[in-house]
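Attaching a single structure in C-alpha cells format; questions to follow.
Removed from the display is one protein chain of the complex; every other protein chain stays in position.
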Amino acid sequence: MTTADHKTETMHPVGKSVQRLDVLEKVTGAAQYTDDVPFGNSLLYGRVKRSPVAHGIIKRIDYSKAKALPGVKVIVTGDDFPNLVGLYLKDKLIFARDRVRFVGEAIAAVAATSEEIAEKAIDLIEVDIDPLPAVFDAEFGATKDAPLIHPDLANYECPNFIFPVPGTNIANHFKIRKGNAEEAFKKCTSIVEKKFRIPHVQHVPIEPHIAVAQVEPDGDVTVWAASQSPFSQRSSFAKALGVSESKIRVIAGYVGGGFGCKAGVTMENVAVALASKAGGRPVKVRLTREEEFFTNFVRQGLIINLKIGCDAEGNLLAMENTQYWDGGASTEYGVNITRAGGYNSSGPFDIPNITTNALCVYTNHPIGGAYRGFGMSELHAGIIQCMDILAEKIGMDKVAFLKRNAIQGGDFNVTGMKMHPVGLQECIDTVAKELNFGKKEPTSAPNKKRGKGIGIVWKAPSMPPNAGSSAEVRLNEDGSVTVSVGGQEIGQGTFTVMAQIAAEALGVAYEMVKIEGPVDTRYSPYEWQTVASRLTWSMGNAVRRAAEDARKNILEMVGEAWGENPSNLDIKGGYVVSLKSEESISLKNIVVYGIPRPGDQGWIGGPVLGRGTFMPSYVTNLDKETGQGARAVVHYTTGCQGIDLEIDTETGKIEVIKAVSVFDVGKAINPDLVKAQIEGGFIQGMSSAIFEEMKLVDGVMKNPSFVDYRIATTADLPKENIALFVETAQDDGPWGARGIGEHPMTPTIGVLANAIYDAIGVRVSNPPLSAEKIYLAMLEAGKIS
Amino acid sequence: MGFHQISVRVNGNDEIITVASNLTLLRMLRETLSLTGTKNGCAAGECGACTVLLNGEPVNSCMVLAVEVDGQEVITIEGLAKDGQLDIVQKTIIEKGAVQCGFCTPGMLISARALLNRNPHPTEEQVVEALVGNLCRCTGYSRIIESVQAAAERS
Partner (left out) sequence: MTSAHPGLPEFDYVKPSDLSEASQFLALHVSDARPFSGGTDTFVRMRDGFFNPKYLVDVKNLEGTRILKFDASEGLTIGSAIPMNQVVAFSEAAAYYPLLVDAAKSVASYQLRSRATIIGNICNASPAGDTIGACLAYDGVLNVHGLDGHKKLPLKDFFTGPGKNLLKPGDIVLSITLPVPPKGHAGQYFKLGRNRLSDLSIVGVSALGYKDPSTKSGFTFRLAIASVAPVPFIPTLAEEILSTEPLNPDTINRAAQAAMDAVTPIDDVRGSAQYRKYMVRNLVKRAVNELQHKLTA
C-alpha cells in the first residue's frame, strides 16, 4: 500500500519536507511498540508493591502469603538487588531496602502467570513502615533543619561535574560567580525581585512505560523496552545485576511518546529484576496510567528567586538567581537538570554580572527526570516575566528591551563561553511582526480582555561532555541503502531526517534509504541517548560521515575500475558519473558484487559499508566555585515566542487567539518536521502552563488520572498556531543544523503570563495559569467584583 | 470466574472464542486475536487510544466487555484499509504530516472514520467535538483536524 500514485524520487532531500519514513506502518496499526511484541504463553506478568508512605523505615516485609498464591512464580525485594544505580549520581535502588523515600516507591515485585494473579499477590504482601518526618518543600529541604533523606550522600558515586553537599539534602550545588553582581546592582536604576513557584508536572506520553525482560539460555539478559535510551539502559541494567554491558541486550521498538520520561531508567529495572529469577521466562511489566502519573519520572518542581537590574537605557547589568529544584527521592538524573539550570541561568541575555546558586534538593516527592526542555521551561518562566516587568518599569518598549539585551554571537555568556552566531534578533523581529506586537486588538465581547506577551529562550543540549554517536551505512544489491543508528524514533521524525542526511551525503534518492529498526544494542551502533535535542546534530553528523565514508569507498572502487581519480567522480541519482568522461554506472549490483576488471582480470571492490562517528571534543568542565570555563556546552538553540489571547472576565478562562514561535534551527533538514515539532511543542507548553499540575499533598498525588489531570484536547487550541524558523548555520552541525525538539515549549509559561498581565493588568505568575487562578486574582485586585 | 463462548465478526472475519468475564474488548483484540494496532493508553475510557468501531459506532474498547460483543461486529485499525487501499483519512493524515509517535493514531483514525460515516461534511467544530476523546501529546492536533477536513472535502 502506498499513498503516492506514482513513485516519487527525491534527490537532494536535505532542506525538503519529504514524507515520514514510519508513517505507513503507523496509520495501519502495523507499527510495533513494545507492548505489541508477542511472547506466547510462557509470558509472566509483573506488578509492583509500592510504598504508601512518603518517608519511613521499613520494619518488615512478609511475602509468604503472596508466594503461596497459585500462579505466582517470582517475588523479588531490595535484598536481591543491593546495587545503587543512577544516570549521573548513583543514589537509587531498584527496590527500597531499609528506607522508603516517596509514595509509590517500589518495595517488592511479583511475576505471575496473569496480571490478575500478580495484582492479587501484591495485595497479599505485608509491609510495615515506621514513618519519618518528611520533606515536601525544596527550599526548606535545603536548610539545616530539614530531616536528612540520604544520610549516605557522601558515599555515592558521581561524575566530577556534580557537587553534592554531604550532611545536607543538597545533591548538587552549582554556582555561577561572574563579575560582581552585588556591586553592579548599586549601579542599576531599576531592579525587579520576584519569587516563582513552578509545580511538578508529568510528561504524559500516551503510551505508558513498558518493559519485558528475559534471561537467555547463556545467561545473557534481553530487554524489550519503550526507551529513549537503549544504550544507557544497558549500562544501568548491567550495573544493577553486577554484570558487564555485553551480557545485556536492549531492543527498543517504536516509542509512543517520550518527552524525556523514557530516558534513563525508571521501571524497566523491575522487569529485569523479575526476569533474572524467572528461569528463562519473559516477564512483562507495564505501568497503569495511574502509576505512569505518580511513580514515573516527573518534571521537578522549582522555586526560583530572581533579582535582575538594568540601567536607565535598559542595559541589563546584574542578576542574582537562586534555584531550589525539588529533586525528589532520588536525584540521579535531576542533579544534571540543576546544573543546566545553573549554566543557563542568565537566559538568552547578555548580563555582565551574575551570581547563581542552583540547588538540587532531595525531597520526599516522586523522582525528577528529564522533561522536554530539561529545566528550561521552569527557568524561563521566571526570567521571561522578570524581563517584562523590568521593561515596563523603565518605560521601554518590550521588543526593544529584548533586542537590546538578547545574547549575540561573540558575547561571552554566563559561563564565559564565547557565543557562536545566533539569529535571535531575527526571531524577535519575526514574532513582533507576525503578532503586530504593541498594537492593542479589539475584544470579541464586552466581558473579554485581550492582551499580548512575548519572551525569548535558549537551551543547550544538556549531556556529558563526551556524549557520542555512531552510524553505519550499508548498500544493498539494488542500490538501496540501509542505515543503522542507535538513536530512537520517538515521534520527532529522526529516522526520516537520518535517511535524508544519508541520501544527500551519498547522492541517492531519499526513497532509496531505510533505517534499520528496532534499535537493538546487540547490532545497532552506539548512541548515548535520544534526549537533549541532540540527534539531528550529533547522530546526523555520524550518519553524514558514514554516508561519506561509503561514498568514498564507492568512488575509489569505480575510480580504480575506470582508471580515474576519484575526485573526478560523483554520485548523482544513484549513478556514479565521471565529471571528465561523462561515463556513468548504476550503483546497483556493484555496491555488493564489485566491478569486474577489464579483460577478465578479476574484481575490484565488494560490499560497500560506511562508518561514521561523532563526539564533541571541545567541551570543558566549569570551575566549581565560579561556574566559568572555556566552553560549557556544544551550542545553543535560541528562539522567541509571542501570544495574543483573550480572557473571559466572568470565568477567568484563557482563549489563545494566536501563537507565534520562531526558532533558529541552524538549518532545517526537513522544514515540515521542524514546524511539526514547534506546533506540537507549543501545545504541550500551553497545556502544561494552563492545565497541568501534579497535586501533591503530603507526598500523595491527588490527581493521577486523565480525568483529574487534564491535558489539552482538540477543543483547547489557539485559532492560529504559527511555527517559523530562521537559519543561522551551526559550524559543526550537518549542513548547519542544530536541535529543535525541546525548545518550542520552553517559553510558554512566561509568555502566557506576560500576555495575561497585558490583558487584565494583574500578574498571575505561577502555573498552572488556570481560569480559577486568573479569576481570583482579578477579584483580589478589584478588577472585577 | 465465569467463561463465555462468543462469536464475533472482527474486520470481516468470524471468530468464535472463549472469553473470561473480566476480559475487556481491548484485551480480547490485543491478546486473544493479536490485533495490536488498537492501543492501551489508560484502560479507563479517558484517552481514546483504544477506540474501535462496534456495529459502526466508535467505542472505548477498554470500557466494553468482550462477552458483550457476542454476535456483534467490530472494526479495528487493521480493518480500515480495504482491498489494499488506504482509507481516505489514512491518506490525508499522512499528507498533512499529522502523525508523530503514532500511538494515538489508530484511535484518531477510527474516530475520524466514524465521524465521516455519520456526517460526511463536518464543520471544524464538529471535527473538534468528534476527536475530543482522543488525546494526543505530540502533534498539537491541528494537523489531525485538517486531515479530517481534507478527507471530507475529497470524498
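Letters are used for the chains, namely A and B, taken in the order the chains are written, and counting of residues starts over at 1 for each.
The definition used in the following text is that contacts are C-beta pairs under 8 Å (C-beta built on N, C-alpha and C of every residue); 3 or more make two chains touch, one makes a residue touch a chain.
In this text the structure is predicted, and so the values were computed from the model without any measurement.
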(message) With the missing chain put back, one of B:Val10, B:Ala43 or B:Val99 would touch it. Which one?
(response) B:Ala43
(request) Looking beyond the chains shown, say which of A:Arg197, A:Arg249 or A:Arg286 touches the absent one. (result) A:Arg286
(request) Name, in rising order, the residues on chain B that touch the hidden chain in the full complex. (result) 1-2, 4, 20-22, 24, 27, 43-45, 48, 51, 54, 57-60, 63-65, 67-68, 111, 114-115, 128-130, 132-134
(request) Could you list which residues of chain A touch the chain missing from the display? (result) 47, 50, 52, 103-104, 115-116, 119, 286, 288-291, 650-651, 653, 691, 695, 700, 702-703, 705, 707-708, 710, 712-713, 715-716, 770-772, 775-776, 779
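FYI, only the chains that are shown with their structure count from here on.
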(request) With chain centres taken as the means of their Cα atoms, state the distance from chain A to chain B in Å. (result) 30
(request) Provide the residue numbers of chain A that touch chain B in the complex, in ascending order. (result) 1, 3, 17, 19-20, 22-33, 35-36, 38, 116, 203-208, 254-259, 288-289, 490-493, 672-673, 676, 679-684, 705-707, 711-715, 717, 721
(message) Can you tell me which positions in chain B touch chain A when the two form their complex?
(response) 22, 30, 34-44, 46-47, 49, 76-78, 80-81, 84-86, 90-91, 93-95, 97, 99-106, 109, 127-129, 131-145
